[in-house]
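First up is the structure itself, then whatever we jot down about it.
Just one protein chain is left out here, and the rest sit where they should.
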Amino acid sequence: MQRTGRRTGVWLVGARGAVATTAVVGAAAIRAGLAELTGCVTACEGFPGDRLPALDDLVFGGHDLHGFPLTDRAEELAAGRVFPAGLLEPLEKDLAAADQEIREGYVGGEGRGRGPGGAAVSQEEAARALAADIVDFRERLELARVVVIHVASTEAPVRPRPEHENLAALEKALSAGADVLPPSSLYAYAAFSAGCPYVDFTPSTGARLPALDELARQRGLPYAGRDAKTGETLMQSALAPMFAARALRVRAWSGTNLLGGGDGATLVAPGPAASKTMSKRRGLGHLLDDRVEGTVHIDCVPSLGEWKTAWDHVAFEGFLGVPMSMQFTWQGCDSALAAPLVLDLARLTAAAHAAGLAGPLGALGFFFKDPAGTDELGQAAQYQALRSFAAALGGHA
Amino acid sequence: MQRTGRRTGVWLVGARGAVATTAVVGAAAIRAGLAELTGCVTACEGFPGDRLPALDDLVFGGHDLHGFPLTDRAEELAAGRVFPAGLLEPLEKDLAAADQEIREGYVGGEGRGRGPGGAAVSQEEAARALAADIVDFRERLELARVVVIHVASTEAPVRPRPEHENLAALEKALSAGADVLPPSSLYAYAAFSAGCPYVDFTPSTGARLPALDELARQRGLPYAGRDAKTGETLMQSALAPMFAARALRVRAWSGTNLLGGGDGATLVAPGPAASKTMSKRRGLGHLLDDRVEGTVHIDCVPSLGEWKTAWDHVAFEGFLGVPMSMQFTWQGCDSALAAPLVLDLARLTAAAHAAGLAGPLGALGFFFKDPAGTDELGQAAQYQALRSFAAALGGHA
Amino acid sequence: MQRTGRRTGVWLVGARGAVATTAVVGAAAIRAGLAELTGCVTACEGFPGDRLPALDDLVFGGHDLHGFPLTDRAEELAAGRVFPAGLLEPLEKDLAAADQEIREGYVGGEGRGRGPGGAAVSQEEAARALAADIVDFRERLELARVVVIHVASTEAPVRPRPEHENLAALEKALSAGADVLPPSSLYAYAAFSAGCPYVDFTPSTGARLPALDELARQRGLPYAGRDAKTGETLMQSALAPMFAARALRVRAWSGTNLLGGGDGATLVAPGPAASKTMSKRRGLGHLLDDRVEGTVHIDCVPSLGEWKTAWDHVAFEGFLGVPMSMQFTWQGCDSALAAPLVLDLARLTAAAHAAGLAGPLGALGFFFKDPAGTDELGQAAQYQALRSFAAALGGHA
Partner (left out) sequence: MQRTGRRTGVWLVGARGAVATTAVVGAAAIRAGLAELTGCVTACEGFPGDRLPALDDLVFGGHDLHGFPLTDRAEELAAGRVFPAGLLEPLEKDLAAADQEIREGYVGGEGRGRGPGGAAVSQEEAARALAADIVDFRERLELARVVVIHVASTEAPVRPRPEHENLAALEKALSAGADVLPPSSLYAYAAFSAGCPYVDFTPSTGARLPALDELARQRGLPYAGRDAKTGETLMQSALAPMFAARALRVRAWSGTNLLGGGDGATLVAPGPAASKTMSKRRGLGHLLDDRVEGTVHIDCVPSLGEWKTAWDHVAFEGFLGVPMSMQFTWQGCDSALAAPLVLDLARLTAAAHAAGLAGPLGALGFFFKDPAGTDELGQAAQYQALRSFAAALGGHA
């Protein structure tokens, strides 16, 4: 892949959000030798990542609804202890460059959605405009390819519609001027239309509709998702298989997530909260038993800022039915946990595209709560699958 | 194996201790249909355990230094909430039968060790007597084989001696009347001399001397150990690989273990504590990095009885060096966590013997903090290895 | 008071519930010398409790909707690890005696409430029947007095009505055949009508209506409540004043309560949950600041049985605004935490009645989340007030 000598584009939907900004700042800091590769799975010593595009060869752009400068967002995050003091100053030029490549996106609504400048647009028009932005980015910067990654706010679960079931029905509805897709899926449609692989980083619907899967396969495009594991679920996916392997009977798994910042505020709204908790509970039921008791809470605690705390309590039975328990508390910085995974996913998905793979990338399930293309939800097994995938990619190059 | 129609003996060194008593009570309760198989790895639905001797075909005996009846110890454990109320009454006959098969063991000391009745004996005499007890048990009850499992109190780390290095030197020293083995190793020597496989369930030296490995291989005997994972280390072996796979940099892993009962009292003595903490730290260094900071404490808290609590705190760095943390608390009943593993190890080691395997059983590393015959310390990888091993055993039968 | 030589009755509304059963078993066990006084505040060494009726002089009776024998409930609790093994056998006679004194109670509903045998009754008729049961208990057993304590299931918050505002309006409505009281308040009305002091042990409305306060004062009767502190709130009332005294700024206080058994099942219904969480949050707002962020969750986890776990997370700021945190986990047996307080409240309220006090007993606020007759919510200050009250009671005797 390196042979092409061309760089890889990373197009972030939600490009001025905390996760995107941290990814851009981090990539620039690593390139400048100001930060280590901590948290980047594919850059880890021993990981078979040598056939992936180099971190230094990633170029960033994206869509966002807001217009404030990326540097302002970065300053906010620095004040919130996401970056070490003094990191941003030497990276100003990189942030300005990324800022130049952010275009105004599409926002859905009760009636007609709105495109750049707030103009009412049909979804077909919107998709065309979004795709054009991405194509322009790819061509103008002479990029080998562009991976589109959705890191915008979580949406409510989508209500099923016949137009979601196959591509012909979907395109017919769109060309008739109907608005039938949630915004995250419109972005996926635009990405595929532009010939770009797509990653669902959030629990939103995105590419997870039969019609879009059909489109991806038709165009020979891989996609991955959804809902990156960055805390509670990461722990669960490491611990639930342990209980199962030890034949310890988990009776109840209860969890409380305290989130500050934007993520918390979004996620406590009933719709997005439903998406998130469905995505969270699915894994436990699958890894253990659907009858495991317990509730998962997501609370917005604004004073926590970019930080989050998850407490999980597991009530289990041991030999002769003796009741025992385990609890953990995970305290992390949300955007610092998510951002390196964005870089990993960009590299892996780009390489999969280069290797000619299409459809859901089950081997990337390691990163997700609700992985497409695989039934494996245990952390260790997912990691083995990921390594094998990365090692095998070379064969296609 | 089932074809022989003969039962398998389980010879417990420390047969009146909490772990042994719980194993005997539990096996009887399961046989009587009074308890489920919770905590028994090899009896778990989906585990390829059909070529292992049946749980119902295990027969118990052992050595101990103490003379109080097994039922008294069982009553004590019931009062300490290890068994549900009313479990013991219908099992009286089984406990009495096991009681009948317990012989007085060997105790080391500053000068000459002591055998049955407190008589001073040389280690060679002692080994002969211990082996004779086991052989008598096997022949009298017409057992297919006997697995010897050491569940007695943890010893201090052993000081290396030239006699430990090869079998000839060891046997020469013993026949010269010298006492050169720690008691756990004397039991291993006796077991091998009696033609029995051996399992180190504790951190004591046991079979882990080159001279004893030589003996085991010479006699075609398998062995396994050491130091069963039942709490903190079990969690560590599931979580440390997760941090490593995610490229999160663990800076410090600190642990405090509060233990009641006999185990706590033994383990706070400086010698045994050294054995235990060495065994505990080894895994973290191996799975993560030897420079990980942190101390592990083992405190005796008598009022906790058979219960234990472990608290671990992990300080780690994420992307851009942001400091984060994870902590867990594990609250379990020590003997209820250990006892089903005794049954698993008896079944697996018996099957390995039947299959003609000799030397350390690395595939049983799943059960141990400091596994013999393997370098793999991650929980999930160990579980895969165990399953493959169990599935393959059939081929030998 | 001891001079009267007469015993004190404790009339438990919800007499076959876990809390009532544990109180009856515990009082009997203490009388029989089979248990210590652990958890009994007023029996604690150094507490000025010598003017209170003796624990041994308490006699139990009550109302309940269910008919199963008290011994069955006690066996259930023993199986759930609330009592040590073997405690119940020697207490059979005491449980049978208490069982004899339990009468069928009143249950509200959508339409007309139901009395004994399920017969539809007006609230006026019901109150008369309930009061008659209590009077019969007092006279037949020649008791000095009877304290009525409500330990039945939590009700939803009551919708205000004009009939609640004064006694005349209430009695007018009742005699007109209207059902205007929630069941807990009907019991309070019956208790006062029977000349008995009343204690609200739960968050239900009970005596907390102006009309009932008027009745209590008119009859010269003391009352106390409501919602006993037995875990999370107990901790909060000890810790919130510490943060305040240290000028540490609490930004968010979040809590999750995992409850098994009947209490959990009742409390997750929206109505009772509202009562409980209102009662819980009130204290934090009062002790700290109403702007403290955070949510309190009450989850039913049936497999926890009689046990409960509360996890609280406190985000606070220290000097120069540095963010810090504290978290605690409380793991207790609900009925064992509540039952001794029932005994304490019976003794204290009886003594207050003997001393001629009427109206809300603010000095008993120590026991409650939402205390009547006081604004003090800090644990230590409440304890001082309680001691002074108990010490002063003697003066009235």
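All chains are identified by letter, namely A, B and C, in their written order; residue positions are counted from 1 within each chain.
Keep this in mind: a contact is a pair of C-beta atoms (placed from the backbone, for glycine too) under 8 Å apart; a residue touches a chain by one contact, two chains touch by 3 or more.
Fair warning: this is a prediction, and the values are worked out from it, not measured in the lab.
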Looking at C:Ala79, C:Val135, C:Ala178 or C:Leu248, which makes contact with the chain not pictured? C:Leu248
Of the residues in chain B, which ones touch the absent chain? 251-252, 254, 256, 258, 293-295, 297, 299, 301-305, 307, 309, 311, 313, 315, 323, 325, 327, 329, 331
Contacts of chain A with the missing chain: which residues? 78-79, 81, 84-85, 329, 331
Touching residues (missing chain, whole complex) on chain C: 22, 25-26, 29, 35-41, 43-44, 47, 81-84, 87, 234-235, 238-239, 241-242, 245-249, 317-322, 324-333, 336-337, 339-340, 366, 378-381, 383
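Basically, only the chains that are shown with their structure count from here on.
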Where the centres are mean C-alpha positions, what is the separation of chain A from chain B, in Å? 44
Among all residues of chain A, those touching at least two other chains are 325, 327, 329, 331
